[in-house]
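The block underneath contains the structure these notes are about, expressed in structure tokens.
Every protein chain of the complex appears in place save one, which is left out.
After this line comes subunit A, so read on.
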Amino acid sequence: MSNLTALPIILPLIAGIIMAFIHKKTTIVRRLSQVFTVFNLLVVGGIFLYVLQNGAIILETGDWAAPYGIILVGDLLSMTLVLTSNLVATACVFYAPKSLSKEQEAFYFYSFFFMLIAGVSGAFLTGDLFNLFVFFEVLLMASYGLIVLGNGKAQLRESIKYVLINLFSSMLFVTTIAFLYSVVGTVNMAQVAERVQEVEQQGILTTIAIMFFFVFATKAAVFPLYYWLPRPYISPNPVVSALFGALLTKVGIYSILRIFTLIFNQDVQLTHTLFIYLAALTMIFGVVGALSTNNIKLVVAYNIIPAVGFMLMGIGIFTEVSVSGTIYYLVHDMIIKGALFLLVGAVAYVAGTSDLRKMSGLIHHYPVLGWLFFIASLVLAGIPPFSGFIGKLLLLRGGLAEEEILIVIVGLVTSLLILFSMIRIFIRGFWGEKTEIPLPEREHKGKMMAWPIGLLLTFSVLLGVGAEWFYPSIESISKYLMDPQLYIDSVLKE
């Protein structure tokens, strides 16, 4: 049964290779990719259910016993995130034919897409720090391919910045792993955790912890390191933006969550307090960015940043409630960011511009898109009964219990400003004077784009309304994370 863990990585990898060979037959590739993604989603769903009932499954590749070989750990947290990312991928693959041009589709879009999914799943599943780096590189390589797709002037200019910052942080990642290896003599996460516990995380290990945080904070766009994010994220096609916004920063947050609950959990006073301050600054600066612009794509891209702040806040407060808030928010944010990027992509497509000042009265022509956008705004801002509310409620409750009043106030104000930044688009873009339909030839395609978005939003609403069904498993994940011994025992089998 343990071989199941490898399937979420291997299946997309095989699909990506097949699509690379037949990339010119656009219609076949398109249909095949859709079938394959749905199939993959079903397989991952099956594995998720299995893990939910029977607990974590661990694959020791090549039958090398745990601390020596390469291991894949499919615990409930990993599988939840893999399932969510596959859900977003499914929506994206159905949206792609409407949004991409024929040339872009033929130019290996689906290959890169599947490689990205393989990399993201691998990063979630691996139980080994060096392999985390390798899977980061797999997903980054695929993202480099996706970000240059289209070959525009601005796009190339932004992608070079994106590649450079990621390359630099990857190199730093390797260096940090080398540091850690010289201190603890292993890269297996469970064994690292065990050894760090034994020496009670002395000074040098805390330094290494901060270096790890620096690396993942660059990927996840935490406060001083977020400046690279918004522009590269809006320059490619909306489908690519949605994949990036939904998956890439979340891999960074997942890594912080994993490493700072499992390995570096001794010197909480220093590291986790730092997280709380950085989380507050991340929220403020992100939302100010979202308010500062009239470009609707940029508003959504900036809205990634406060969400990262919220998730980091849960890790910083470091109680069972707040960590379960982070996990809930992680799942919620993957879905809603995917939906929002697809939505603004559709809006910009039908309006022919992404400048908010040039559009008005779109709801008369596109009522479905309009109301989807309205619901998505409420979900993002955390209005009850939607999923954002549950996540924020848990985070704020965790914050109040630990008497971190400042961060709670910042969080609440930020939520309000997020709502304002989104509703501004709704009021100015969808309401307002009814005008002639801009670009009538795009009407049919624009309306078709609503389907995949509707799918994602349905799940998002379900996650909020059905919180009672999901909360027990989220709570059990959080309990599991707060007791690192469980992870260590399940991997090292002692």
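The rule is short, and it goes like this: a contact is a pair of C-beta atoms (placed from the backbone, for glycine too) under 8 Å apart; a residue touches a chain by one contact, two chains touch by 3 or more; residues count from 1.
Definition applied: contacts and distances are computed from a predicted model.
Chemist: Considering only the chain that is not displayed, what protein name does its UniProt record carry among "Multisubunit sodium/proton antiporter, MrpC subunit", "Molybdate transport system ATP-binding protein", "Sugar ABC transporter permease" or "Cytochrome bc1 complex cytochrome c subunit"?
Modeler: When "Multisubunit sodium/proton antiporter, MrpC subunit", "Molybdate transport system ATP-binding protein", "Sugar ABC transporter permease" or "Cytochrome bc1 complex cytochrome c subunit" are compared with UniProt, the left-out chain turns out to be "Multisubunit sodium/proton antiporter, MrpC subunit".
Chemist: Which of these, A:D267, A:E320 or A:D355, touches the one chain of the complex that we don't see?
Modeler: A:D355
Chemist: Tell me which residue among A:T5, A:S159 or A:S255 touches the hidden chain in the full complex.
Modeler: If we include the chain that is not displayed, A:S159 is the one touching it.
Chemist: Among A:V35, A:L49, A:A65 or A:L167, which residue is in contact with the omitted chain in the full complex?
Modeler: That would be A:L167, which touches the missing chain.
Chemist: Among A:Y181, A:F214, A:W228 or A:F374, which residue is in contact with the omitted chain in the full complex?
Modeler: Residue touching the absent chain, from the options given: A:Y181.
Chemist: Can you list, in ascending order, the subunit A residues touching the missing chain?
Modeler: Looking at subunit A, the ones touching the missing chain are residues 130, 133-134, 137, 141, 144, 148, 151, 153-154, 156-160, 163-164, 167-168, 170-172, 174-175, 177-179, 181-182, 187, 231, 293-295, 298, 353-355.
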